[in-house]
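Removed: one protein chain of the complex. Kept in place: all other protein chains.
Labels for the chains are A and B, by order of writing; each one numbers its residues from 1.
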Amino acid sequence: MTETLEITPQLVGIILCGALAIIGGIGLITLRKAVHAALSLAFVMVNLAVIYALFDAALLAAAQVIVYTGAILMLFLFVIMLVGVDRTESHREPIRGLKPTAIVAGIGLCALIILGVGSALTATPVGLESANATWGGNVESLAVLIFQSYVFPFEYISALMIIAPVGAMVLAHGARLRPKRTQADRAAERIAAYAKSGAHPGPLPNAAVTALHDSIATPALLPDGSISAASVAEAMVERDAVVNTQWVAARTAERFAELNGEVEPAVVTPEPLELIDTDEERGALK
Amino acid sequence: MNPTLLAVVTLAAVLFCIGLVGVLIRRNALIIFMCVELMLNAANLLFVAFAWAHGGLDGQVAAFFVMVVAAAEVVVGLSIIVAVYRARRTTSVDVPDALRL
Partner (left out) sequence: MEIGTLTFDATGLYQYSWLLIAIPALSALLLLTFGPLFDRKAHWLGVFASCASCGYALALFYAMLRTGAAERAVDVPVAEWISAGSWTVSFGLQIDQLSILFALLITTVGSIIHIYSVGYMADDPRRRRFFAYLNLFIAAMLLLVLADSYLTLFVGWEGVGLASYLLIGFWQHKPSAAAAAKKAFVMNRIGDLGLTMAMFSMFAWCGSVSFADVFAKVDGIDPGWVTAIGFFLLLAACGKSAQVPLQAWLLDAMEGPTPVSALIHAATMVTAGVYLIVRSNAIYALAPVASVAVVIVALVTIFVGAWIGCSKDDIKKVLAGSTMSQIGYMMLAAGLGALIGPVAYAFAIFHLLTHGCFKANMFLGAGSVMHATDGDVDMRHFGALRKALPVTFLTFACGYLAIIGIPPLAGYFSKDHIVEAAFEYHLGVGLAALIGAGLTAFYMTRLLVMTFFGKARWVEGVHPHESPKIMTIPLILLALASIGAGVALNAWIIDWMAPISAVAGETHAVSWMPTPIGIATLATVALGVLAAIWLFGRCEVPSTPPQTKNPLVIVGRRDVFGDVINDTLVVKPVMALSTAADVVDQSGLDRMWNGLGKGTLALSQLTRKVQTGRVRSYALVTVLGALLVGVLLLIGQLG
């Protein structure tokens, strides 16, 4: 067989994009992190879209990018985020001898396909110019085909598209593992805790309402003037952001005394809030 | 033998087998699923290529249908993975070995 090897732009494009796609595919199966694998699959998809375009399949090229890369792979990424983006596989293969056997089987199957399919390649390609031109273009011709010859498969597939999301919803809808706790249950629990350990059954006290400094960082004062530890979130205490309400109350009393004329009004110099930030002070909150 | 077709068949076979090997050697269900998608794409590639070779658009229609079915399959498959993850806190296919006695 002395056929001359004709180098067409199509062939060049295919070889180029094909090589890139293979690199992406290898990335898909070797990269540890699922996000990386997904991105390399996206890379394969885009390359394949280019090859589709080279084969005069404009609609499919667009669909490949929009549906596969844009929708399906994004769905993958969502799920990766959902089930733990930071999970990587360990290197240790638990099944002995699986990896080499799988690779050998893969190469063997690859050779088999190339041999099997390749031996069937005898005719000269026809090209799609005439087929695409029948109804004015690739999209129009495909539309005619889909809505005339293949209208029933198309309808079946639309039914499938309805059923699949319903199935997905059913599957993803988590079953409740334990019965829902109602308000009555919670009330009963609180009373039980009160009976057992003396825990306060009512709501926690509010933060303090003061004239000068009204925020959740300001703990309430108890009737005896001490600070109520329960009125401020623990996180605030940890961050040393809790305002010393006793100090605030003292400042407020000074202002009231000035307003009532008991004391000469003084020029108030703004001073920083006194916070509860020493270990000793924190002890008062415990 | 047309070099373009030979190249594309080789490409499809290689991609298909990469996907296959990935299915076999990876343990993360999500990646396995992506590998299956790669195998589907390899098949699609052949559909498109042979549509071009035969001068008819039926191959493209088939590829189109494969794409749509793959989309539906992904929706269901991913929700299965999520459900398994919820129940077992893992996406590894080696851990849910309930098949084993």
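The criterion applied here is as follows: contacts are C-beta pairs under 8 Å (C-beta built on N, C-alpha and C of every residue); 3 or more make two chains touch, one makes a residue touch a chain.
From a predicted model like this one, the values you see are computed outputs, not experimental measurements.
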Chains in view touching the one left out: A, B
Option touching the unshown chain, where A:101, A:158, A:206 or A:226 are the choices: A:101
Contact partner of the left-out chain, one of A:112, A:143, A:163 or A:230: A:112
Missing-chain contacts mapped onto chain A: 94-95, 98, 101-102, 105-106, 108-109, 112, 115-116
For chain B, the residues touching the chain missing from this view: 20, 23-25, 27, 93-94, 97-101
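Note that only the chains that are shown with their structure count from here on.
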Centre-of-Cα separation between chain B and chain A, whole angstrom: 23
Contacting residues of chain B [partner chain A, same complex]: 1-22, 24-28, 30-31, 33-35, 37-38, 41, 44-46, 48-49, 51-58, 60-61, 63-65, 67-76, 78-83, 85-86, 91-92, 94
Chain A - residues contacting chain B, complex: 1, 3, 5-6, 8, 10-11, 14-15, 18, 21-22, 25-26, 28-29, 34, 37-38, 41, 44-45, 48, 51-52, 55-57, 59-60, 63-64, 67-68, 71-72, 75-76, 79-80, 82-84, 87, 89, 93-95, 98-99, 102-103, 105-107, 109-110, 113-114, 117-118, 121-128, 130-132, 138, 141-142, 145-146, 149-150, 153-154, 157, 160-161, 163-165, 167-169, 171-172, 174
